[in-house]
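Of the protein chains in this complex, all but one are displayed in their positions.
The letters A and B name the chains in turn, as written, and every chain counts its residues from 1.
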Amino acid sequence: MKLPYVEYEAPATVAEAVDSLAERQDEASVLAGGQSLIPLLALRLARPAVLIDINRLGELSGVSVADGWVTVGAMTREYVAEESETIAETVPLLAAALPLIGHEAIRSRGTIGGSLAHGDPAAELPAVARALDAELVVRSREGDRVIPAADWFEGYLTTARRGDEILVEVRFPKAGPGTGVAFQEVARRHGDFAVVGLAVSLTLADGAISDARLAFSGVADVPVRATYAERHLVGERPSPELFEEAARLATADIDPPADLHGSSEYRKKIAAALVRRGLRAAVNNAAGDSSRDNNAYERQ
Amino acid sequence: MAQIAAERYTGASVKRSEDPRILTGGGHYVADLKLPGMLHAAFVRSPLAHGRVLAVDVEAARALPGVVAVLTGADLAAVTIPGQDPLFAMMGGGGPQPEYSLLATDRVRFAGDPVAVVVAESRDIAEDGCELIEVDYEDLPPVMSAAFALDAGSPPIFANLGDNILGPHKRSEFGDVDGTFAAADHVHEFHIDVHRHQNVPMEGRGLVASYDADSGVLTVHAATQSVHVTRMGIAMRLGIDADKVRVLAGDIGGSFGLKIGASREELAVAAASRALGRPVKWIEDRSENLAASGQAREESFDVRAAVSKDGDLLGLDVRMVIDTGAYPVMGTMVSGIIEAMLPGPYKLAALGFESTAVATNKASYIAYRGPWASETFVRERVLDLLAKDLGLDPLELRLRNVAPRTTPPFMMITGRPLVGVTTKESLERVARMVDIPAFRRRQAEERARGRYLGIGLATFIEAAPGPRSGEAPSGPMGMEHMRLRLAEDGIVVLFTGQMPHGQSHQTTLAQIAADEFGVPFEQVRVVVGDSDVVPFGLTGGSRSATMTGGVALHGARQLKAKVLDFASLLMEASALDLDIVDGEVVVRGDPDTAIGVAEVARRAASGQFGADVDTNFEVQASFDGGEGGWSGGSHCAIVEVDVETGIVKVERYVAAEDCGALINPAVVEGQIRGGIAQGIGAVLLERSAYDLDGHVHGLPAADRL
Partner (left out) sequence: MDITVQVNGAARTGSVEARKTLADFLRDDLDLTGTHVGCEHGVCGACTVILDGRAVRSCLMLAVQAVGSEVTTIEGLAPDGELGTLQQAMWDSHSFQCGFCTPGFVMQATAFLTAHPDAGEQEIREALSGNICRCTGYQSIIDGVLLAAQRDRQD
C-alpha cells in the first residue's frame, strides 16, 4: 500500500500556504497531522497532484481565551489540546472527547483543525464542533471567512472549505457556570471509530436545564444536532423520564447508514441509549462529580 | 514414558534465546532482507468476485520507467507446471481436481484474485505499474454462499468441473446410529454456523526469490512454517529439481497456519526471479493479506442429538458443509479430522457424520490455529443447547457424559483411546476457580438490577499428537526427525525442520537437550530455517512440543551415548561409569576426572584415532510420538452483555489445561493466552465478510484486527 507519486510543498508562513493553495487548489491536498490523509493516500483513494504540508506553520498552533471565546489554532496537536488545562476549564466537552480519538500515537500528530477539515462524520471532533456551535475560520487570498459549524459539514468528508482556503483556527464558546458535559460512544474496541457517538453539553441553573446541546457522530454523513431533543430538555428538571423522551426525540428522524458494524436499526437503538446515558453523565458532571464512574467521557 | 536425565532447565521458565534480538530490533524478517540487484513485485488483482478475463493490456505498465517486467497469467502458465497447492498435495488432497492457472488467465474467481505481477525497482513503482494495467473483465454471477454453491444451478467456478462441489458428500457411521436415535427419549435438532474469519498474523506473506542462472539454483528466503514443504512446492510447480531449490527462513512474524507451502503469489514471484535472473521480493500488504491470503473456519452444521431424558448424550448425527472458497488449499480435508474428533472426551455411543465441501467466489479456506476446532465448538454448543432444552445444569450435563478413565482406556467410537484424559478434573477445577454457585447468586442479583451476566463452559481434548489407534505412524507428520551434533567447540547443535514463528523452539528444544545431554543451556544451539541443512519438518498440527521435544530428548540421549563411548577410551573408564554434567564428562563420583565436552570433541576431531573408533559425534534421531498423548482442558468465561448496545465485555476468563510435562511454563502460558485472545476475538470482534456482489467488506484492516 505505497503512496502514489505526489509533489510536495512545505510553506513556511500562512501567507505562503495560502498562495500555494491559490495556485494549485483543485489538485492539492493540505497535509496537517496526516493521520487521516496518509491512509487515504496509502490506499490510493486520494490522488492529489501536490501535498501542501502546513506543519511548519507554528503560528497556527496555540490556545487563547478572549471575550467568551476559546480560540484553538488549527495546527494544535490533539495531544497538546488534551493536556491543556485551559481547554479543560473552558471547553470541557472538547477535553472530554479528545482521549477517545484513536490512540495516543495518533494524537501525537493529529490536529484539531485537521480532524475538522477532514470532516469524517464518525469522528469525535466534528460532533463536538457541531454541539458547541463552534466557528471555523478559513483564510484565502481574499481574506478570512468565519463559518459556523452548522454550515461547515456538508457531506461525507466534505466541508465548506473551498479549495483555495486553509483552516487557520477554530473558536469554541467558553463554557459558562453550571455546565456539564459528556462524550459517549459505542465502539467495539478502545480507539476504534465509534459505531455511534454522542457529544452532550448541558447547562444547569437552579436545578433545571437552561441550555442543552446534543450532537451525534456516526448516524449520517455529517454530525447531527438533535435539536428537537434539545428544545424538549430546556426548562426541565433532569429525570429518567425526561431523558427517555429526549432519547426518543433525538432518534426519531435519524436514518443511520447500515454497514458491517451495524444495521440502521441497531444504530438508532444505541443512539437512544447514548442519549439516556450521556444526559445522565452530563448532569452528574455539572454537579461536579468527576469520579471515574461518571466519566465525562465513556466508552460503552 | 521417557524420563529426562536432569531437570535443571526443563520445567523452568528459562528466558528466551530469541528475545535479545527481538527486543532490540535485531530480528531478521523476510521484509528486512536486501540483496544486490533485488527487484520488487506487486500484483494486479481482480476487483470482481467472478468474471471472465477478456484482455490484459500491460504495455503502459511495461513502459513505465523503473518497471523491469510484467508477467501475466499467460506468461506464468508458460513457465510453470499446473498442480495442486503444495499443502493440499502434501495432505493427500483428493476429490474432484479443479483446473486453474497459476495467475488468472481466462477467469477470476474471487475479489483479490491475482491477474498479473509487476516487477520493478521499488514497490512504489511496482504499484504505480499495476495501476497502468488494464484488464477487461466480463462479469459473471458470483457464488457467494455455500447454499448457492450446493445448488446444481450455480455457475461452475471451474470450467472442468460440472458443479461447485469440491468435497463430494460422504457419510460415515460409527456405532448403531439408527438404533440409538430410534431408542432415544428425545431427538433435538440444531443448526450451527461458524463464521468466516482469518489468521491475520502481524507479518503477512512474503518472500525474496533469488535465481542464480549460473548454478541453476533458486534460493528462496521465505516466511514459512516448513522450509521443506515450501521447497518441494516451488520445485514441483517451477519444474526445478528439488535439490536445486534452497529455502531459507529467519524470523517469522506469526502465521497460525497461513504460511505453509507456497501460495500462488509466492510461486509467481519465484518464477519471475527465474525468468529475470535477479532477486525478486514480494511483501504482502495488509489489504492483500485480508482479501487474498486466505480465510478460515466457514463451516455450517446441521446436528441431530439423541439424548435420554436424564441427559445422556447417546448419539450425534452431523451434516457439515464447508465453504472452501475459490482455490482449494486444504479445506476439503478438515472434515476428516472433525469427524474423528467429534466424540471428544464423552461417552458417545453413536456418530453419523457426513460432509460436503463447496467452492465459492471467496478467498481460499486455509488452516487457522487448529482448523478442526469446530469439533469442539459444535459439540460443546450442542451440550449447552441441550442443557437449556432439558433444564439441566451445563456443568452437570458435561460431567454426566464424560467418559470414565478405565483400563483399558475408553475408546472413542471413532477409534482413538481416551488414555490419560483428565476432562472431569479440569472441569471441576475450573468450576472451583470460578465458584459457579456464587456466580449464579450474583447473576440473579444483577439481573434484578437490570444487568445481564452470563457464564459459559467448554472442554476439549486435542491430539498432540494423540495416541495411535494401533497402526504405524502415517504421513509426513507421523514421525519427527532431528540431527544432533557435538561440534568441536563443545556446542551441541540441533538441526530441526521445525520453523518457529513464535513458539520459542530455540529456547525450549535447547532446554531439553541441555538437560538430557548434560551441558549448560548456553551450550546448545538450535538450527532452523535452511533446507540444505535441516531434516524434514513442519511446525503445525499442535505437535511440536511433544514430537520435537521427544526427538530432542531421545536424540540427545543417543548423542550422549556416542560421546561417552568415545570418552571411555580417553578416560579409560567404562562408558557406564561416565556421565556428562554441566558440560564436563566425568567419572561418576570422581569430579577430578572431569574433561570439558569441548576438549573431548577436539580430541575426537584430531584424527589420532583409528578407523574403528567412532569419532563422528552426530546422530540422526527419529521419534514416532511414542505413546502419544492428549492435551486437554476446560475453559470458563464470565461475560456481561449490555443489552442496550449489544457490547459484550469479558469479565473473567479461566482456563485449566492439562499439558503434561511443561518444558517452559512461561512459554506454555503465553501460548494459552494467545489462543484465548484469538478465540475471544473470533467470537466478539472478527469476521471476514463479503457482500452479495462478492466484495470484501470493511477493508482496510481497521475492522479486522
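Note that a residue touches a chain if its C-beta (ideal position, glycine included) is under 8 Å from a C-beta of that chain, and two chains touch if they have at least 3 such contacts.
Every value quoted in this text rests on a predicted model; they were computed, and no experiment measured them.
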Name every displayed chain that the left-out chain is in contact with. A, B
Sole residue of B:200, B:238, B:578 or B:696 that reaches the chain not shown, by the stated touch rule: B:200
Which of these touches the unseen chain: B:13, B:172, B:308 or B:593? B:13
In the complete assembly, which of B:90, B:103 or B:667 touches the absent chain? B:667
Hidden-chain contact residue, picked from the options B:285, B:317 or B:480: B:285
Determine and list the subunit A residues touching the chain excluded from the picture. 1-8, 10, 31, 34-35, 38-39, 41-43, 51, 53, 55, 79, 102-106, 108-109, 189-191
Residues of subunit B touching the missing chain are 13, 15-16, 18-29, 31-32, 34, 124, 200-203, 251-254, 256, 285-286, 501-504, 666-667, 669-671, 673-678, 700-702, 705
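Operating definition for what follows: only the chains that are shown with their structure count from here on.
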Compute the distance, rounded to whole Å, between the mean C-alpha positions of subunit A and subunit B. 44
Can you name the residues of subunit A that touch subunit B in the complex? 1-5, 39, 43-44, 186, 188-189, 192-193, 259-261, 266, 269-270, 273, 300
In the complex formed with subunit A, which residues of subunit B make contact? 123-124, 127-128, 131, 285-287, 642, 644-647, 684-685, 687, 689, 697-698, 700, 702-703
